[in-house]
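One chain of protein is taken out of this complex; the other chains stay put.
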Amino acid sequence: MLNILDNNHDDAHDGTVNPVEQFLRSDRMPHIWCPGCGIGTTVNSFAHALIESKIDLESLALVSGIGCTGRVAGYVKLDSFHTTHGRAIPFATGLKLANPKLNVVVYSGDGDLSAIGGNHLIHAARRNIDLKVICVNNLIYAMTGGQTAPTTPGHATTSTNPYGTFEPAFNLPHLVEAAGAVYVARWTTFHVRQLARSISEAFQKKGFSFIEVISPCPTLYQRRNKMGDGLDTMKYYKEKSKVKHGAPTSEVGLTLNGEIVVGKFVDRDRPDYQTMMRAQYVESLGDRYLGDEVETECVCG
Amino acid sequence: MAKGRVSIVVERCKACGFCVEFCPTHVLALSSAFNSKGYHPPHVVHPEKCSGCDLCGMYCPDFAINGTKIPQDKVPQQKVAGGEK
Partner (left out) sequence: MKADPHGVLTGTHFLDGDHACCEGALAAGARFAAGYPITPSTEVVERFAARVPTVGGCFIQMEDELAASIALQGGVWGGAKAFTVTSGPGFSLMMEHIGYAAMTETPCVFVDVQRGGPSTGLPTLPAQADMMQARWGSHGDYEIIALCPNSPQECFDLTIKAFNFAEEFRVPVMFMMDEVVGHMTEKVVIPPADQIEVTPRKHTHKSVEDYLPYGTNGDMVPEMAHAGDGYKFHVTGLTHDEHGYPNMTPQVQDKLVRRLQNKIRSATDRICLFEEDRLDDADVVVVSYGITSRVAQRAIDAARDRGLKVGKLRLITAWPFPEKKIADLAAHVKAFVVPELNLGQMVHEVQRAANGQAKTFAVSHAGGGVHNPDEILNTIVEASRC
């Protein structure tokens, strides 16, 4: 006879509720992510950052692309948009420009953001659009069955490189720093509190913030590469991560089973897109500039 | 006297083992019980060691567990797993 330790409801019989629960669409639990997948863990850090930063949830919008991480949008109880593959960032840009009061988070995966979405990633960073981008990097295209991603380390086995990858992988922090991001950090799903802190810091910044989170994909990446399960991967993160705040991003590339440099790499200030836009129009047009805000009456009557 | 208490939503658990591994005071172990999907959820084996730090909650990818601090004027009856494994 099994000894059920607790109830089956989202709040415990003794009335305590997980602080993350308020951000979840509880009616859609349990979610589809695999046992040992780290995406849910990143959502905990995100939720804690929201609590810590006292973000107004009603003016927070979350935009995701396609892939396992893209499913985050459907599980959070926020204005959330599950868009097309690679295009979360331009959608988010439109959202932010039409309603500058919104806090816009892009939550998507490494393949979505750096392969098909790569062009949009670099341009949004260049423009310094005020977006908080959380890139969950499981080094693979997981949802579609484990294909090579631009972030897959060399000599890994994937379904489209069955004899091993041989391409150099993107060093995402380096890429977005070079493109112009004002805040760049990397953590793993082991670093739950540091990740929450980084997300909070990103909320305090105006401009393009990029937080990469290395996460297990036990079903595909780890399994095909005989790296154990999610827990084994978390132990590897614990053992092989090195915190190096301010490390040159050119030196934080990832290798198969190698050291993972984590930390806050870039934290700088430069005016965000909308600040520059308004300044330019004011300089050119003076009083004739009527601003970028869309009047609701003009749309809704 | 325990400083914290763990709540587990058994049906959400996928037995990844993160909470068991990363609890700083080793409060948890995977049980031999199983939920309707066939996963072995964790159970509390050392309730007295729970500090309510909620690292279990932060690590859990399935939102199936969390720890809360107990206001120290209250004496809780934390359930203990017995007789398994």
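General remarks:
Note that the chains are named A and B in the order they appear, and that numbering of residues resets to 1 at the start of each chain.
Operating definition for what follows: a contact is a pair of C-beta atoms (placed from the backbone, for glycine too) under 8 Å apart; a residue touches a chain by one contact, two chains touch by 3 or more.
Just so we're clear, the structure is a prediction, and the values are computed from it rather than from any experiment.
Within the full complex, the chain left out of the display is in contact with A.
Check A:34, A:68, A:92 or A:156 against the missing chain and you find that the one touching it is A:92.
Interface note: of A:82, A:205 or A:235, the residue touching the hidden chain in the full complex is A:82. From the set A:145, A:168, A:248 or A:291, the residue in touch with the chain omitted from the display is A:291, counting the whole complex.
Remark: the residues of subunit A touching the chain excluded from display are 25, 28, 57-59, 61, 63, 73-74, 77-84, 86-87, 90-99, 101-102, 119-120, 123, 277, 281, 285, 288-301.
Simple rule for what comes next: only the chains that are shown with their structure count from here on.
On subunit A, the positions that touch subunit B within their shared complex are 2-12, 14, 16, 18-21, 24, 29-31, 33-41, 43-45, 48, 189, 192-193, 196, 229-231, 234-235.
For subunit B in complex with subunit A, the touching residues are 5, 7-12, 14-18, 21-22, 31-34, 37, 39, 41, 43-44, 54-55, 57-63, 65-66, 68, 76, 79, 81-84.
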